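On to subunit A.
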Amino acid sequence: MMNLLFASNGIDIGWGTTTAIKTAVVLGTIPAGALILGYVFLLKMMSHMQSRLGPMDPGGFHGWFQLVGDGMKFLQKEDIMPEDADKRVFAMAPIVVLISTFLVYVVIPVGPSLYVRDLNVGVFYALAVSSLSVIGVLMAGWASSSKFALLGALRAAAQLIAYELPLLLAVVGVVMQARTASLQGIVEAQHEGAIFGWDSIGLPFIFTQFIGFGLFMIAAQAELTQPPFDMPVAESELVSGYMVEYTGFRFLFFFMGEFGTAFAFSAIAATLFLGGWTLPGLDMDAEYMKIVGPIVLFTKIMLIAFLMFWARFTYPRFREDQLQKLAWKYLIPLSVINILVTAAFIVWI
Partner candidate 1 sequence: MPNLIEDVKKAFGNDVIEIEENYDDVVVRLTKAGYEKAPAILKEQLGFDFLSFIAGVDWMPMPVEAEEGSGDTSQPAQPQEMTFGVTGSASRFQVFSHVQSTSQHVGLTIKVDVDENDMAVSSWTKDYPGADWHERECWEMYGIDFIGHPEIRHLYLPGEFEGHPLRKDFPLLARVVKPWPGLVDVELMPGEGPQAEESE
Partner candidate 2 sequence: MTTDSTPMIDIDPRDMHHLAQAQMNVELDTGDMILNMGPQHPATHGTLRLVVRLDGERVLAADPIIGYMHRGYEKLTEYRTYPQITTLINRIDWLSSFANEVPFIHGAEKLMDIEAPDRAQYIRTILTELSRIATFILFLGEMPLQVGAITPAFYGFRDREHVLNLIESATGGRFHPNFNRIGGLKDDLPWGWTGECRRVLDICAKSCDDFERLIVGNEIFQARTRGVGIITPEAGLAYGVSGSNIRASGVDWDLRRDGPDYLSYKDIDFKVWTHPDGDSFSRYWVRLQETRESIKMVRQLLDKLPSGPVMAKVPRIIKVPEGEIWVETENPLGQMGYYIYSKGSTGPFRTKIRSASFSNVSICPWLLQGIYVPDVVTVLASLYFILGDIDR
């Protein structure tokens, strides 16, 4: 990737350095993305919807420094573990969650050749790897040796497994339409596509796959354990569920994992349904797209995250059995029907 970036200048960078730079970029994006999402939506948008202002002082301008300061505060806290906790599992759990988040960013394309790896099973890889966080959650709940944590972890395990299916099946329709599972290929397909022959804006799959979009957003909300699906971390009953015994930087890892995954899922949704890093009318292979692409994708991510967080602050939470009923009885059949209809359209139209 760096070869292409600097090819015109003739600088030749080896594979090792390239990978190191890519890794650094991704590792930097996770906290940055988490911070941006957390500040804009969790602190500011939620506050304004609740008729209050949110942080205003830290950093001067509307409190932009609040989350950075929070991060620094978490880092300097004492590392407490419950006495009966399983120490190694307790310490490893947030790292597992963070690793699964990191691995999702590997396939997200940000520009013409700005990606870490363009796997040709990109989408399925991303969703498969994000479900590794279930293990981290179970480890956290078990190792905390607290009944509240255990309840939260078991609820989370059931919920995350149940909502994997609608998430995946919703994406199958997109993959069928794009004829490829690689995320870069899906971006191309949307850019090159045409709506009944009118190709000025390409074919963002949200138009044809609106059911898939709805299912994906609902399932993503459940995968992130955000309200209305936040039984595992129900604040008024379990007081953060499986995270209840975590303090300091371990809690910071969970927090970054949650918001980093939100950022990643928004990026995937933007790529699958809104057209990714391209805009209609722009040339996909132009050099300037290497700058404009990330900006475009960032805007689309903000849009999708707005929807996700808006639902988060508005709805009460589902009870565990209602949640499962929704997934198994309504979302999965709906997604299967979506696939059949898409297939019918593709074959006959």
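The candidates were selected such that all candidates are chains of the complex that A comes from, given by their letters.
As a working rule, a residue touches a chain if its C-beta (ideal position, glycine included) is under 8 Å from a C-beta of that chain, and two chains touch if they have at least 3 such contacts; residues count from 1.
Note that the structure is predicted; figures quoted are calculated from it, not measured.
Candidate 2 is the one, among 1 or 2, that touches subunit A in this complex.
Put simply, subunit A touches candidate 2 in their complex at residues 46, 49-52, 84, 142, 145-148, 150-151, 227-228, 230-231, 234-237, 239, 313-322.
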